[in-house]
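I am attaching a structure below and will ask some questions about it afterwards.
Every protein chain of the complex appears in place save one, which is left out.
Letters A and B mark the chains in the order given here, with residues in each chain numbered from 1 onward.
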Amino acid sequence: MKYIPVIGLEIHAEMLTKSKVFCSCANEFGGDRNDRVCPRCSGMPGTLPVVNHEAVTLAAKAGIALGCTVNNYSAFDRKNYFYPDLPKAYQITQFEFPICTNGLVHILNRDIRINRIHIEEDAGKLVHDDYEGISMADYNRCGVPLIEIVTEPDFRTVEEVQTFVEEIALRLKYAEVCDAKLEQGSLRVDVNISIMPYDSNEFGTRAEIKNLNSIKAIGRAIDYEIERQSELLDKGQKVVQETRRFNDNHGNTKALRSKEEAHDYRYFPEPDIPPVFISDEEIEDIKKSMPEMPQVRYKRYTEEYKLPEDDAKLIITDKAFSDFYDSAVSLYPQYKEISNIMLGEVNRNLNDTGKTIKDISFSPEDITKIIKMTDEGKISKNAAKTIVKIMFETGDSPEKIAEDNNLIMKDNSDELEAIAQRVLSENESTVNAYKNGNEKLFGFFMGQIMSAAGKGANPKLIKDILTKKLNNN
Amino acid sequence: MSLTELRKKLDSHEISVKELTKEYMEKIEKKDKILNSFITVCDETEKEAIAAQDIIDKGQSKAMTGIPISIKDNICTEGIRTTCASKMLNDFVPFYNATVTEKLNNEKAVILGKTNMDEFAMGASSCTSYFGRVKNPYNTDCVPGGSSGGAAASVAAGLCAAALGSDTGGSVRQPAAFCGVTGLKPTYGTVSRYGLIAFASSLDQIGVIANSAEDTGYVLNSIYGYDVNDRTTSKKAQGNYLSKIGQNIKGLKIGIPKEFFSDAVSDDVKQSVMSAAEYYKSCGAELVESSMPSLPYAVSAYYLISSAEAASNLSRFDGIKYGYRSSEGDTFNELISNTRREGFGDEVKRRILLGNYALSSGYYDAYYKNASRIRKKIRDEYAQIFEKCDIILTPTAPTTAYKAGYQENDPVKMYLADICTVTVNIAGLPAISTTCGYDSNNMPIGMSLVGKAFDEALIISAADAFEKDFYKKEAVI
Partner (left out) sequence: MIDKKLTQHLADLSKINFTDEELEKITVQMGDIINLMDKVKEIDSNNPTYTIDAVNYSDLRADEVAESSPNEDILKNSKETKENSFVVPKVV
């Protein structure tokens, strides 16, 4: 039988604060075990959590970026379970009153509803020692601020899920909430998936898949899971509600032993943290502090600037790149030309040098100067490419590069007039043939004049002179 | 001698900190063998005394400089073990201070030791301590009350000038009543809880036990205040807790909620508290009949909320990071389940079970949520009473101190005895207990004055007025 998959996502994103969410330890990676730990984040008796202002700001930004309502009132709760990476034996999270609710993200002609975004603390890490049969608990990651983004089960295909995750990652990067690296775990995607027969409206029992650390893995895991669940149903068996772990090497999913058999987290309001009230004005201020989001830029590029969709997509992939493009077009609104040189020459050189747009030493204005010189006929299009390449190497101004490398086309109208006159005089019969309607001969005259004028002659100028002369005589 | 007077004598060099400290240390040495009010007696008190004296000699003394005090053993003291009277934390030495400890250290108070208590502050008898029961200085066969029984006994027996306790459902006021001293539970949010090992976070508040109402206010002046480390503290706590001392009682409206004088309260206690009411009336106060219809629900609501929070707060004690660790257990689950089995006493286990019952799926709405509804109702009822009066007078406990072994093994009976004190924690209000009489066995009877939020100064002054005209009997130990 054929089934429709029904998929929802739970996405954890590590927020880019300086300090942890409930204490002042640094929110960083690396270092020795348990060296970014204090009495609070190691769960010492008598210590109390103190909410980080920036964590609330970034969570609100995430909500705004994903079209959510930022709630004026949000509150923290405790999720109780015992695990050695959780020193307090409860995780502080938001259960009843999350900071953001009711978002909407449009992808591939589909609206994906965001149920909620809430703030919570990360747990520590366990390092296993098989030889000694022990696990070692490192609390450096305890208290790293996370948001959890929970979608409605609105996905029906792998492509939708992958596009959505890429879109979310991009928006969180733009909002500077998270660096959104799946491979490094700063963005973690859990997939809830069930299947139902084509003619059904009733969702099946879902499995939750964890440990998906690439877009590709997400696709493979969903495909595997659809197949696994379909086989079960085909055989008349049932899908069990459970958490499964994706194994990247084998391309399959395996049931995980649950953290607590009883699965009863005994949520209740966190008595150590008063709820947070954020005013409409404060939410508005946060909104204003945010950059224009990629999907808005995409719309502007395609609709206002008439860029091809593929170009627009490429430009928004990196916020700094898009910012660079925007500054350039604000100085000289040649949208397509600037897009061409950036996606062409600039990108090629970025790839060749392994740099990002933030590393380069020239400015958006320099790019506009190159385009202007081309437009004004001062340099050729090939010269423009050469200038970009040299700018990467030397960081010199485009003008200087053009001069130093003899790239400026000569502006020698008088001389060219004379040459043109001579060429036409020497080929009178051909001129007549042209005038009698053989327009292809224009190219012949161009070639003659060009070769007589030598390197650096401006073809545009020659063309103008030639046209004038042929039409006047 | 009041702390204010002691301050003068220290500053005028009439008394030296070293001698004063030595005197207290000798008393502890002599009497605490009997009372068992201390779990840890500090061994560096002489050094501390010298440091305090140094400050005084420089003319830089602060309110608590050189004053010998005790601290309940659930308040963290850097470098001094802090046990919560539990096997679980028998050898736990914090490397950080509670905010109150820090404040007292900054003023160079002399910390004599850490006082005994009910394990994790769960109890009203100080009999559940891993370190043995505390005895009542008025009769060593009797309990000192709890959970701050060690604190109250240490003050009553003169083993310290004042004591810090903690009060979640009456744990400062009830032992103060049982030991014939004064106990102040401030408004929730007045004193930082940072470093107080949590029992029930939304109810816990550090309080003061001392020889007089004035002394409790004196100490509170040094420990109160908004704390960046505890965001449940309030900027509304403004200090000046002695500012209303001496204020005329005339015209003071005292509410007497009838439900606090039910059959659950012994006749001795009722009579004694009512005669205190008559005293106030004779001073020109107005007695206002009032009512708290939800009082019969208070004990249940209190035990559900406090146990739920406790179950969560005490989950961190698993033997991995600190404290007792079982030698049995091949898996994480087995290891921590054995650790908690061996490390916690019976009462603590009961409360954890009860708390997890109240929070667990299928029971949460019926228990935790309904308890929270009652909590809201009780707060509203207090607000209504305070529309018509300035302070409220109730008994502190239904009985005087009872014999040890009498009811500690009957949890329900024990819980019901908290009826007079728990509503104050539920509503987050300030209350002070002071002695208002003695029963036929010469055991002290306590009355409580409850104030509006952050109006500690008024209840301190009202208690002070009563104390000044009250003849106090000395403890036998």
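Throughout what follows, contacts are C-beta pairs under 8 Å (C-beta built on N, C-alpha and C of every residue); 3 or more make two chains touch, one makes a residue touch a chain.
Computed from a predicted structure; not experimentally measured.
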item: Contact partner of the left-out chain, one of B:Ile15, B:Ile50, B:Ala63 or B:Val93; value: B:Val93
item: Chain not shown: contacting residue from B:His13, B:Lys258 or B:Arg373; value: B:Arg373
item: Selected residue (touches chain absent from view) among A:Gly185, A:Gly219, A:Pro269 or A:Pro291; value: A:Pro269
item: Given B:Met292, B:Leu354, B:Val424 or B:Ala463, the one touching the chain that is not displayed; value: B:Leu354
item: On chain A, residues whose C-beta touches the chain left out of the figure; value: 17-19, 24-27, 32-39, 42, 50-56, 73, 75, 82-84, 126-130, 133-139, 257, 261-262, 264, 266, 269, 271, 274-279, 282
item: Touching residues (missing chain, whole complex) on chain B; value: 91-93, 95-96, 202, 228, 231-232, 296-297, 299-301, 303-304, 311, 315, 318-323, 325, 329-338, 340-341, 344, 349-350, 352-354, 356-358, 360, 365-367, 369-377, 379, 411-412, 415-416
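Definition applied: only the chains that are shown with their structure count from here on.
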item: Intercentroid distance (Cα basis), chain B paired with chain A, Å; value: 57
item: Chain A partner contacts - residues on chain B that touch it in the complex; value: 74-76, 82, 84, 89, 92, 94-96, 98, 193-198, 200-202, 228-232, 308-309, 311-312, 315-318, 320-322, 332-333, 336, 356, 359-361, 364, 368
item: Residue ranges of chain A touching chain B (in the complex, touch as defined); value: 39, 42-48, 50-51, 78, 80, 82-84, 87-90, 135, 137, 264, 266-268, 271-274
